[in-house]
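Missing here: one protein chain of the complex. Every other protein chain is in place.
In order of appearance the chains are A and B, and numbering begins at 1 in each one.
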Amino acid sequence: MSGFVFRALEGRIVIALAIILGVAAVVPALNLLTPPDSTFHIPTYAMSLMGKYLCYALLALALDLVWGYCGILSLGHGAFFALGGYAMGMYLMRQIGPRGVYGNPVLPDFMVFLNYKELPWFWHGFDWFAFAMLMVLVVPGLLAFIFGWFAFRSRVNGVYLSIITQAMTYALLLAFFRNDMGFGGNNGLTDFKDILGFSVQADGTRAVLFAVSAIMLALCLLLASAIVRSKFGKVLVGVRDAESRVRFLGFRVENIKLFTFVVSAMMAGIAGALFVPQVGIINPGEFAPANSIEVVVWTAVGGRGTLIGPIIGALLVNAGKSFFTGAFPEIWLFALGGLFIAVTLFLPRGIVGAIQHGYKARQALKAAAEAEKGRGSAETVAQAAQAAE
Amino acid sequence: MTRKIAFRLLQSLCILLCLTCSFSAPSLAQSGSDPKPLIDALAKADFSETEVLLGKLAATGDTRLVPALEAFNAGDLYFRKADSLVFIGEAAGSSYELIDPLTGASAGQAPKNAVTKIKINNTLRRAIRSALGGLTLLSPDRSVRLQAADALLRSPSPENLDLVETALAKESDAEVKARMEEARAVSLLPSDRSLDEKRAAIQTIKSLGGRNALGILNTVAGTIDPSLKPDLDAAVSAIQSEQQLWDMAQNVWYGLSLGSVLLLAGIGLAITFGVMGIINMAHGEMVMLGAYSTFVVQDVIRDHMPSLFNWSLAIALPVAFLVTGAVGFVIERGIIRFLYGRPLETLLATWGVSLILQQTIRSIFGPTNQEVGNPSWMSGSFPVGGMTITWNRMWIIVFSLTIFFALLALMKKSSYGLSMRAVTQNRRMASSMGIKTPWVDALTFALGSGIAGIAGVALSQIDNVSPNLGQSYIIDSFMVVVFGGVGNLWGTLVGALSLGVLNKFLEPSVGAVLGKILVLVLIILFIQKRPRGLFALKGRAVEA
């Protein structure tokens, strides 16, 4: 067990963890402890925006675990994110209590409006924080488990799997738009007041939420790193590169995929749960297939199959999105579309992947040159050069 | 104007149905004689002479008289003092707008004191109604008689019985006669005729069928003689089961109609994804471009040669094909060809293309829906038995099947189709046999895109033309192709139609949205069971 965690602490990961935890401490401190006119002051809205990006980064990390390492391109990870968000949203709705517009102590406003007589059964327990947090993990995890159990067992692969994950999130989108699903239909869940008794609007709560987002990102990064660097992680990459070989070596590929898919879905659920109180709303739009595909591009830009890449990709692309939609709203979709094309054509490994690859290739060339001195083998140099391409 | 007359005609039929007096049928022998002098004679006639004139007017069987008679009934018939000619008058300020009683044409205005209203009493009113009824049921125009009988069918009343029977005795046209028989049966049931006659009437109504017949039988069920009850019940259940059959047929039709839309959306994808294996997420945008091409073509036609409007779709077809085909060609040459063998990357890149295409259209045309008109032959509907079929759905089904079979022929019969299949099956072998594989790739992708564009022309007739049009089709299209079996055109056809029908059969019981969700879930489960779709190729080659 300890070996499992220690293995995770490889050089780059330690640096990344240190940076993320540093941010978790520094940003809230700058927000709360500096006066508003100070140059170092970070306004609350900016902190919440960054908190939102951190949630996206966690979502991208979750996707990377299944796509980058296991080769499963999920076009439905937004669904897990949204389900985690809804679980959190349900807790927050129950915390409103009698302060809603209609003043009903039990039923949220939208239920009063839709003439609900009593709380639907699946809303019970969500007034209890621990239960809600459990559901943040269980609901996406369970969906991933059921979906994956069917899909991986019958060996639905590649683009087929991508397409049905997309159909999954699309079906959920349609379902959550329905008023009689009991999740607020079109408008979703909003007008939150408190979380654990603290106002969600208060600067202090925001700061804590930001710090928790960063810490969760760090923890998930650590977990992902531990998984990836274990023998299981090597099998995972094996599944990505030569699935039938793994099968013929006696591994149960469906279990390997299922485990990874469920862990990844839970991470996405956590991301969604942290996202909702910081943006103040969750609605069916989060299930839109386009959202899930956007996550794929963050991951691709940063570099799939590297753990740090997706985090960087999510932060960069979303910062770009905020900038463009503010400055040139017309241009944003052009930029995003162009980014999709450019990354696939010119930067298939992503930013971090390309840097890593360049580094490795140089190392290989150097090693080969030394080997040549020793053995005089031209072949090795040629191979290394080939690898460097 | 014709519409106005038709409207009046209907009005007059309603009056006819209120008929309370016995009806003496004028003979049709004098039909064809000019009614104009008869009308003008009204100016000088006293009440009893007027009654005779009305009989003669009815006897002409000239339906042009209907507006005049109606106006007479409403007290709007005048004669001009100067020349004793009769007109329909409509008050227009201090004067009257004079309208020719036969042609409906305006005859100028006249001050109030220049005309005199033709007087009327209750006896005459009855005579007018009789004349109106006779004019329609006894009209020499077959379609008018048919319409009159239909109107009677819809609102049965025992008072009409004599009138119908009179008309029936004179009727020679088989179809009209049958309709009148039905009208008679309908009116007979609530009357005080003999049980035998009623029993026969129930049989007639039973064979008539439909909701209307069911309604009639149910209305009289409470009051009818108990001895007729078994006949009535048998007739009701017979009609009901027939009705269920028609409902099912209607559902199948709606399903086929939805299926044809799915087929249209999916068929281009069956080429690019099914045959070439390219995941083209911009496929929906090709459909959207096709719809916008239609919009632009119609816009140009409206501005420059409105007479061609009914041809606008025919003109839009090649335009849309060329536009989207060209866009497809550029996408293949510019992006996709670098990504062969990397399907997931293709998916991402083409998604990027779809975003760019959407935003381009949004920048040019704006984000709102564009108005695309239906040519006259696309609007309206016609009944088939117990169901209604709209022309646009009808044409879209025909159109989608036409495209399907044309494509099938192209793939199977032409040399281009042969080299295309060769390239997709064994690229290197095809290349070494002298087939220009890059060229075939580009053309095939352009073809798939062009067909999506053509689909867009058709879909512009039934859907909102907006930049988001394509997004609503992309998932459905993939579902159709995957469900039907990749690489198999027949699978796409069967997949599209069966998914359409399934959807429409689920809809009545669970609602449209839930029905759609269920279909999606079913497809997801189905793919688990048969990962390669309905018509899958089996064997070693595809496993590898």
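Going forward, contacts are C-beta pairs under 8 Å (C-beta built on N, C-alpha and C of every residue); 3 or more make two chains touch, one makes a residue touch a chain.
In this text, contacts and distances are computed from a predicted model.
Undergrad: Mind telling me which option in "Zinc protease", "Amidohydrolase", "Urea ABC transporter ATP-binding protein UrtD" or "ABC-type branched-chain amino acid transport system, ATPase component" is what UniProt lists for the chain we can't see?
TA: Matching "Zinc protease", "Amidohydrolase", "Urea ABC transporter ATP-binding protein UrtD" or "ABC-type branched-chain amino acid transport system, ATPase component" to the record, the invisible chain is "Urea ABC transporter ATP-binding protein UrtD".
Undergrad: Among A:Ile96, A:Ala144, A:Ile227 or A:Leu336, which one touches the chain that has been omitted from the display?
TA: Hidden-chain contact among the options goes to A:Ile227.
Undergrad: Determine which one of A:Gly238, A:Gly272, A:Pro289 or A:Gly337 touches the chain that has been left out.
TA: Checking the options A:Gly238, A:Gly272, A:Pro289 or A:Gly337, the one contacting the hidden chain is A:Gly238.
Undergrad: Residues of chain A in contact with the chain that isn't shown?
TA: On the chain A side, contact with the omitted chain comes from 1, 3-4, 227, 230-232, 234-235, 237-238, 241-242, 244-253, 255-256, 259, 364, 383-384, 386-387.
Criterion: only the chains that are shown with their structure count from here on.
Undergrad: Where the CA atoms of chain A average out and where those of chain B average out, how many Å apart are those spots?
TA: 50
Undergrad: Can you check the complex and tell me which residues of chain B touch chain A?
TA: 279, 281, 335, 338-339, 342-349, 351-356, 358-360, 362-363, 471, 475, 478-479, 482, 513-514, 516-517, 520-521, 523-525, 527-529, 531
Undergrad: Going by the contact rule at the top, pick out the chain A residues touching chain B in the complex.
TA: Touch residues, chain A against chain B: 73, 147, 150-151, 153-160, 162-164, 166-168, 170-171, 174-175, 177-178, 289-290, 293, 296-297, 300, 330, 333-334, 336-341, 343-345, 348.
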